[in-house]
Every structure is written in structure tokens, then in C-alpha cells.
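Heads up, this is only part of the complex; the chains shown haven't been moved.
For reference, chains read A, B and C in written order, and residue numbers begin at 1 within each chain.
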């Protein structure tokens, strides 16, 4: 008890709080805290971040919005049956799942909604503020892990996409914001203007979990070796909710834009080739990504690299979400604001400025971690944007 | 004419001068010089090295040792039939192939040899010196591109491996030395002592061309993402002379040691799994490498990455050999000596000190290129080893 | 000379006579006849067909229609540069290429055409008849190897697809017809009625060359082992003209229908999963097909088979086209008529009745070959449809 009084607790407010990623985040945080599993996949648990002043995993408190109402323990059971969560783990942390479940509020807009956008934003912001007060949190970070929205066509006058409503609610509630999805969120012009004014730090977008993670190391390899990539083709097979969501061509287009950006950034040009995303319900939460890269060697010799990645997206995403929540909370505490370009390591389409190859992004992240350790931590506003220029990670 | 008088020419003395790699080196250098092909795969032709003061491709002169006597134009014809060289290229540069062929001397030791090791070294060194004088070269670099030797068992008193005889001949002739193969060369204690005394720069060993190139970017990816690699298994299929040479388990062991070192260096530990090298004559000079990587994600979720690399080793190696000859010649000119750790980008088992991930090695290489540009170039001896410490690339 | 008088020669009239497949057919037939290459890939050259009374390769005479006008020797040169034809082969058979080139007539309809469909059919039929008379052929077979047409939307009154115009011209000229493409050809109701009346044999459609060949053996494997296929996903990458043609979704739909039929036929149901066809010009005439098959084993255990096929479509198709021309010519000679169901071995979407697994189709083909050997060969009409019922291959 005294611990919880003396150590400030940090909220993690998940948009899509009943999804596979969110469920894995909550289950995994509790399981690692309890010592049931090592923190595999969490970069912030490696020695490089020991002195960064990050909130402890045991100090994270979860809540969020979702339009569904399946209870988290039930969702965790389904994920266990699907092989995403190891047998026994969800049962061992039922208490934490129940606690998080109690902090989930209905999302929107849903078909029945009659309120205006402004009303929705206000209601969402109130939900977040209530969570912070009820749980006596020092601060909270809003993280979007909801299903990918269709790419917006939106001319002036068209409705704001839901992800942007939530992003605006985060700003309204005074919370840093992380967009782990390709949805528009803080990229919408309306939100971008608000973000600038808010003085809050934010990060995104579109987590770099599998195929794109690979591309972020293979692209630089070809470039550094002066090998000419002629065509880069790829197919993703995935089931689960994500597969169904991305079967919508507009949602797939949003997703693929990020993948393509990684190639363009690292190769200097977008090569020939398409990227497919297929909904294959039989695969459940597992994903297979095949990449076929045709490249030229010396004297134009044609060569080929193929990669096959078989992973579980939720298990790949969850530790990154925990990393991001901790890093962004600490950046907020250290008074940083604006786009956190130093978190490009985590994203396909990073905000702010930063290097494009994964290794350089990793080095940048480690520098950022060190700068967080040096920050005084006297809270938001204590450091101006100028102060952080030296490390270049937050503008 | 005045150009050739005023511009110093640099010799490239190839051990294994009639092999596939050497033939591709000579053909490719001429073809790129003639504008028949872009310099794909040559890092030293990218903008980062424009001001490094490297010798021009048109100033390189080729010669070497080999135990075979098939003329280079004939070898080039065979490589063209096998799809390694593009149709028409070898014919277009026949004159250059004939010229290089005239500078090839018999290698050894061969079964009939009766001379002592010392006699062989002296004879090889004389061949190299004769080449430098006859061609009026400013300097020459010795590059080992011969077939892989069996890993030496050698206790005291056992004969020196051929690669070491050539390395000692290079030192005797006052030439920098590059070992592109896994053979012992300058790593033999006898040669290592001589190298230290010689004040000459040297580099190696074992070119990082295909499967290991990949491992050098994938290994860091897993490490940086805190993903636990449990097993890394691989099979290489290759024909050509290399396939036959590596069918010898002792030669394969030498090759695999380098591959394993890359994993150990980048992952921090050697995971489970074996690496096979199969001789498959039907594949000719083409190589297929399959890698299967079993890794753990968050909460121990089992995931798998597989890669299939289909390339032509000679076409992958040749531009790197040209890079290394130019860089080492320039390092010699700049008075550097000892192991060139900054060339780790090119090798599985690099000499000297340096980073282990490919991206960091690339950055180091670029820094080295810049330091070469700043070097006064007043020739060997003008700068002491101490002078180069600042950039850390030559100790 | 006396040989050519005494041995009846057979025409092969290729629709798409300047395409990659046709060029490979003409080049390959000449090269095998000249003993330059073994007849790899030609089933009719195996011992099982020795006594089938097939026309000799040296007795085949080529001609055809095409809308392009690049000369065949030039096309063959391009295919040689692209690695489809081996170096030297096209040059060695230039005479035969020139001879075939002289027998190619302009195809259609082309944008400028003003004639009616009937006029086009008549003109095409005249071209074929002229060919037969000019070359003093005993008979000719018409084979469609043109680019895939978009799947017809065609309600009543819509124009006949070009492939159907050619099919009708073949009937008009009294020639057997083979459709090696997924285009409509003889499947159009108008042509189907004509075919029935004509008493001519015909075969098709859509050659089973690569990915579908594999599916025709893997599908039965799963079925025979009582393993439940849950999803079968695939991606095809191909360049060349075929890649561009199939980038048209309607053409791809036509192609995919055939692939799907093979799965439905052999598995008994169409599993989940999509099939993509991507135009990747960098691959030239080479094709890569990746298949991912998720299946259930005992107690529902999830297992996966993946296949990667890297082939050259023209080289796969050409020997089958030669097989089909010979078999269909002989069937015509033997008086067979109607759909040749016994040729299902060659097609994704076979006409007539026949087994669905490749092995059963092979056995059926061998039986058909034997029945051709027993046929009296007194020409068309000598055997009635009834006579062939016993083997079931031609109704």
C-alpha cells in the first residue's frame, strides 16, 4: 500500500481495449510482473534502459475504450485456445484482467450514435479523466490498438475518422498519444493543429512488427551493398479480426502505404511489386508473410531473396505497446512535446525526423533512453521544446 | 598516354587467378571501366567514397598465381555459358582478359614440388615484385580468392598451409594483403608475427557475400528487438569448384566457423542448429542458401523466420574484391598498417576491432573512407599507426 | 525428298504465333529434330507413345496468326537474351524460324477493323486453308497460345471474343482445335454448337504448366490421406507479356478460375484462400509461384505446406503444345471427334470427361496413346464416336 502511495502509477488507456493486442498487453504485463515469463520482446527491459527513469511494469494501470463488450478474461481464454497466450497464463492473472475490464468504457461512434463529433470527443475525454482520477494516476498515455480504419477519402466537411476523435480526446484530457495502427489519428489536419498547440508529446504510426520489421533491415542491406532491387513483392496471410478488417481494400491500402514507405525510405526508390493482404480465417491470430525480392548484382546478374515470416501479431505488438507506453509517459514527465521522432524504431511511418534503417533507429532509441534518464523529471512544462533539440528526438 | 604516365597504376595480384571469382573480377573491372555495365555491388563507387582518393578502376592492373592453366578468356566463356557473366561481356573485354592472363604465374605447392617452404615464398614474392616492376606499378595488393583450404590441424612442425605461404610472400614483396577466403593466410601464428613487423596493412577474412550477409542484418534485428533466437539452422547448396572444395568436411568446417561467428557476435550467443554445405554440381556457380530461425516472442510464443537466398557467389564476391583492393591500396598509400578493422563490413571473421552489425560496419566503413580522403597520401610510412587511432579503423 | 513425298506432313497453326510460347515451340521442335537437345518435357517422346502413330516432329510445319509483326528470329533472339532459350540454339535453327515466319498472317480483330465477325472468321479460315494447300499438308491442327483474354461478360448480342473467332475459323477450315489458354475459344455457346456439328476433335483448355500442375498432385495427396485442407493461398509473380496481360483483373479472373477448378475437383471443395497474379516486369519470362496450404492433421493439429515454383512458362508450355498438336492430329486421322477428355493431363479445365488427379490423368493419357496406335488411321469418319467409347477418351 505504502508502495502504491509513494510510487506514482501510470495509466495506459487502450483504444480497442478488448482486441487481441490489448488483451495480450494486459495479460503479458501482469504475467511478466508476476515473474511467470521473462520480458521477451520488450526493449525497455534491456540494460540500455535501466537508467531511463521509466515507470515500472507493476505501476501500469490499464483501461480503455471498445465498441465490443466481451469481457477480457473471456477474450484471454479465446487467445489461449488459439495458441497466442500460453496455457495457464491468462488464468494466473485473472484478477488483473478483471480489474482492467472494469476500466473499459463503450467506444464509438456506433451506428446508433446521435451525438455530434464534439460531444463524442468530450465524452471520451471525460472517460479518460475519470480513469485518471478514480485510479489516482500521475498521468495516463492513450494508445490506439484498434482495428485498422479504411483510408480516409475525406475532403472538407467529411466526418472525422474515429481514430481522430480518440486522438482529440487524448489531447483534451491532457494525455500523450501513441498510434500503433495505420489509422489516421493525429495525422488528420484538424488533430495535427490541436497537437501542436497542446504541448503534449505523441508518437506513431503503424507498429513495425513483422514483414516491415524485416524490410527495415533488408532494405538498408541492399542499399549499403549497392545492390539494385528491381522488384519487391509480398503477400500477407492472416486471420483473426485483423485479417477481416484488412480484407477491406481501403484498410489494406492504409496498411500498405506504411510498408511501401519503409522501402522507399531505405532503398531511395519504390521498386516494382505489389503487397497483398489476404484474410485467411483458418490461420487465426497467426500471420504468414512471404516476400520475394528480385535484385541485380554485379554485371546485372539476377538474384533473388525470399523470406517467410510466421508470427503472431498480438505477441509481436504487445511488448512494443508496453515499451511505447512507458517511453511516452516518461517523455511527458520529462516535459517533452510534439512528435517523438526518436521512436521511429517502432513504426512503419514515423512522426517527426529520424533515421530510416532499423539499426540507426535503434541507436537513436538508445540515445533517447539516455536523454530520458538525464531529464529532471519535474513534470510537463519543465523543459521547453528547445531543450530537447540537442538529441533531436523531440521537436 | 600522358594520363597513364601521370596517374599511378595499382596492381591487384590474385591468388587463385583463374578461378570464377578472379575471372569475374577481371572481366567486370574492364566492363565497368568501358561503360558496358553500371558498377552494381561496388560500394566504393557510391558517392560516399568519391573523395577517398581511391585508385580508379581504369588504373587497376591484374595478375596472380594459380595452379591451373586454363586461359582466362576460356574461363570467361565457361562462366558466360553458366549464366554468371552476361552474354557478350567477356567477348567485349577479351583484350583485358588476355593481358591479365599473361600476368598469371604457376602457384603451389603442387604434388611435384621439391623446394622448401622458404624457396616457395621467395619464388612467389619474386613473381609479385617482377609484376610490379614490369608493369611500372606504384604498388600492388595481394588478394586471396583461391578455393577454401581444409582447416589446419597443424601442431608445431606441420607444413604451412598454402594460403600462409602466399601471405608471407605478399609481406616479403612489401604488399598489403587481403584474405577473401576462410583459409588461414595471415592468421597463422608465423604470418601474424611477420605481419606485425612488416608495417603493412592487411584485411580479412572470409568475404560476407550471401547467407552470412543476411545473418549480419538479421542477427542484430533479433537482438535489438529483444527476441530470443532458439535455433538457427541452415543449408547451402552450391556447385562449381567451390561446391566440390567445400564437400571436404575440413574445408566446410573452416567456412562454417565464420558463419557461426557472425551469429555469436550479433546475438551474444550461438543458438542451436547446424549449417550444411552440400556440393550440388547441377547448380553450377549458383548457390541456394536456406535458413530457418526459430525464435521466441512475448510470453514465449514460438515464431519462425525462413530465408532463401539464390545468388551467384562470383558475382557477389567480385565487386567486393574490387572494393577491397582499392581501399587497401589507398590505406597503404596513406601509410596505415596492421589489421584494417574498419573493413569488417566485408568479412565474416574480421581482423582487428570493429562493430558486428552490418549497419554499424557500414557506418564505420564510411568513416574510414572519409579518413582516407583526409590522409596526405605521401606514401607508406608517412603516417604512423598512432596517427590513425582517432578514427579507430587501423590499429 | 522422297521421304517428304511419302511421309504426310502435318500443319500446326498457332494463334499468337509470335508470342513467347509459339517462338519456343518452333525453335524447340527444330532443335530437337536436329538433335541439339533431348526432348525433355515431351511426354509423346517417351516409350509409352512409340506405337501411337503420331506424326514425327520433323513432319510438323508451322504457321499462324498474330497481331504483332516482330519477325520470329528477332523474337527468338530476345528470348535467348532473357534466358528462355539456351545460347546458340535460335541461331542454329534460323532457317526454320524464317520458314515459320513466312507462314504467319495478321490476326485480329484490331482497332482499325471494319469487317464483320463473319468476314473475319472467313478470312482466318482462308488463311489456314491456304497454308494447308501451299504446304501440301495432310492436315493441320489449330492451337491457341495467344495472351489470355479478359473473362467475357457477354450477354446476348455482345461481340464474340477473338479466341472464339479463331475457334470458329478452325472448324470452318476443317481443323482440330486446341485451346492452351484460359480464353473462351470453343467454350462460347456459339462455337460449342458448331463444334458438335463439325465432327472434329478438340481439346483444352488452359495448359497446366506450373503452380496448377503441382496442385494437381498435391490436392489428391491431401484427399487420399484424409487430411483436411483449410486454406490454400497463392501468389504468382511473372513478367513478360503474360504478366502484363494478367494484370488485367478480368484476365486474371479467367486464369484463376482454372486454378480453382483443380482444387475443387481434387479436394472435393474449394478451401479458403486467394490466388494473386502480379505483373513483375523485372522477372521477364520467368515465373515464381508461392503456395501456402494450411491443413489439419489428426486431432485437428494445424500443419502447413508451402511450395515455391520457379520456372519459365514458355519452356514449360512448349513441349506440351507439341504433344497436343501431335495427339490431336493423330486423333483426327483416327476419325475421333468431339471433346478429347483423355487429354485432361494437360489442362486446368479439361473438356469432356476424365479423372482429376494427375496420376489418373496420366494413366488415361497412356491408354489414349495405346488406342491411337490401334486405330486404323483411315481418316476422319472411319471410326464412329461409338467405337471409342470403350476407352472413354473421345465422345
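Before moving on, here are some points about what is shown:
As a convention for this text, contacts are C-beta pairs under 8 Å (C-beta built on N, C-alpha and C of every residue); 3 or more make two chains touch, one makes a residue touch a chain.
All figures in this text were calculated on a predicted structure; none of them were measured in a lab.
Here 3 copies of the chain are placed, and the complete complex recorded in this file has 4 of them.
The rule is short, and it goes like this: only the chains that are shown with their structure count from here on.
Although subunit A and subunit B carry the same sequence, what matters here is overlap: shared residue numbers make up over half of all numbers found at their interface. Separating the centre of subunit B from that of subunit C, both taken as means of CA atoms, is a distance of 50 Å.
Inter-chain centre distance (subunit A to subunit C, centres taken as mean C-alpha positions): 51 Å. Centre-to-centre spacing of subunit A and subunit B amounts to 43 Å, using the average Cα coordinate of each chain.
Shown for subunit A are the residues in touch with two or more other chains, namely 304, 306, 308, 310. Residues 24, 27-28, 31, 37, 39-43, 45-46, 83-86, 89, 213-214, 217-218, 220-221, 224-228, 296-301, 303-312, 315-316, 318-319, 345, 357-360, 362 of subunit A are the ones that touch subunit B when the two sit in their complex.
For subunit C in complex with subunit A, the touching residues are 230-231, 233, 235, 237, 271-274, 276, 278, 280-283, 288, 290, 292, 294, 304, 306, 308, 310.
The part of subunit B that touches subunit C in the complex is made up of residues 80-81, 83, 87, 308.
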